[in-house]
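One structure, as structure tokens, below. Some questions next.
Left out: one protein chain. Kept in place: all the others.
Should a chain be cited, it is by its letter among A and B, assigned in written order, with residues numbered from 1 in that chain.
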Amino acid sequence: MSVDGFAANGIVTLLTDFGLADGYAGSMKGVLLKSNPDLIPVDISHTIAPFGIASASYVLHTYCQDFPEGTVHLTVVDPGVGSARRAIAVLCRGHFFVAPDNGLLSMALGADRVYRAWEITQVKPPRDSVSATFHGRDIFAPAAAHLASGGDPADLGLEAGDITLLEEAAPDITPGRITGQVIHVDHFGNLITNIRGDLLQDRDPGTILVKTGNYTIVGMSRTYADRESGQLAAYVGSSGLVEIAIMQGNAAHTVRAPLGRTVEIAFREKRERA
Amino acid sequence: MSVDGFAANGIVTLLTDFGLADGYAGSMKGVLLKSNPDLIPVDISHTIAPFGIASASYVLHTYCQDFPEGTVHLTVVDPGVGSARRAIAVLCRGHFFVAPDNGLLSMALGADRVYRAWEITQVKPPRDSVSATFHGRDIFAPAAAHLASGGDPADLGLEAGDITLLEEAAPDITPGRITGQVIHVDHFGNLITNIRGDLLQDRDPGTILVKTGNYTIVGMSRTYADRESGQLAAYVGSSGLVEIAIMQGNAAHTVRAPLGRTVEIAFREKRERA
Partner (left out) sequence: MSVDGFAANGIVTLLTDFGLADGYAGSMKGVLLKSNPDLIPVDISHTIAPFGIASASYVLHTYCQDFPEGTVHLTVVDPGVGSARRAIAVLCRGHFFVAPDNGLLSMALGADRVYRAWEITQVKPPRDSVSATFHGRDIFAPAAAHLASGGDPADLGLEAGDITLLEEAAPDITPGRITGQVIHVDHFGNLITNIRGDLLQDRDPGTILVKTGNYTIVGMSRTYADRESGQLAAYVGSSGLVEIAIMQGNAAHTVRAPLGRTVEIAFREKRERA
């Protein structure tokens, strides 16, 4: 391999909004295996909300680093298929990401965002021609197969310079208050915020107040089991962000906090009886 | 291998209506891997509408040719399990299809429908006996494992002659009009018709009118991005058929066009201001 920091291991993860009831994801896996039968396609999710770029960006960053270096992540949530948006291949921290250039990779690039990107302009489509509506099959999957087989990214096109990044709705931080928002609601109804847990690490957990809508949660928990069944709890979740959950319940149903809902963190001087 | 045109590559795709919340698809993958741990099961979809043979037939044809020759497609949508319908293995264009003989393979066989078929009567069930209700596990998966491992189809049973094909609701074509119907609604709410795009290839796209229910779409688009957000568009989709979509929306919700809804294509003498 000619690219520093990437030795292909043959694994290709798939993240799309293509759903589960059509053949779209299947076609992509076929293209990978037809190109190289030794590749290892791994489904992550095909039920990202249609056109949900921000949600896909969050989900991608939760799992990508659990795979070994040398993995290719094929991520297609692409409301702009057929428009002028670029197709890109991005190398970051020993992983390749193949995606439309629409911000989908924003969170996966990590805090320092050191990456190299190529624009994909040269792939050979698996059928006679590139369709106008299914670039997952005709452009992204062939590019992923090329990289996962150890191919040179320069074969795909020229280096792409800066890629599109989502405006990060970074939390607003003042001495006594952090104001963030809900960026993802997971399968269990847990509300994931954009507030990093390490912002709270010097605080006594009992002095932290988490507010959203009419609800105030007193104190940070370590895990769901620290509260009684049916109670709201705030804690630092498995991806390092502050989350709100209901023990054995569904916080999204109770709090009715849609994506984007404000979450405020405030502090008490000292721990009191709640 | 004794059969012309098939050299098994070990890949077995799975398409069923078994859903995702039970162990049914898992049992089939277990049977494949217990028979031969080198096989490569590839999930396509298990959420075909229950008993939806026509929809499964459409979905199968969209992806099967994206897989390499030598693949076995294990497709079980089987409302007649336990009835007299045959179990068949069909070789077509270098792929094997293992399925109930109920029309499921109609679209996958291509326009010329050149195939050889065997009736499956001889498989060894994975448990003590063949259940009356789960032939996917007890008959189809063992047959697929046999073929994907390079086994002779003649070991499965006698040649089967003609197989069941769905009455094709082929579009009605007159000099000024093509009348077809919606054969599939995909995850995005796009309406896929049975009208092949190549019927329109000699026409100026601006002169084509696509009508369904109370809606008339003027002109064919090349891709979703040719229309503004929220507008209906007609275009030739990634499987070569005329489709109707709404840019960044859900056409099925707007048009309320269920499966089978009539879609008419007419022509204007020349392009006018729409």
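Please note the rule applied: contacts are C-beta pairs under 8 Å (C-beta built on N, C-alpha and C of every residue); 3 or more make two chains touch, one makes a residue touch a chain.
Since the structure is predicted, the reported quantities are computational estimates derived from the model, not experimental observations.
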Who touches the missing chain here, B:23, B:110, B:230 or B:260?
-> B:23
If you put the missing chain back, which residues of chain A would it touch?
-> 9-11, 13, 15, 20, 40, 42-49, 59-60, 62-68, 71, 184, 186-188, 222-226, 235, 237-238, 243, 248
Kindly note down the residues of chain B that lie in touch with the hidden chain.
-> 18-31, 33-34, 37, 41, 43, 50-51, 79-83, 126, 131-134, 137-138
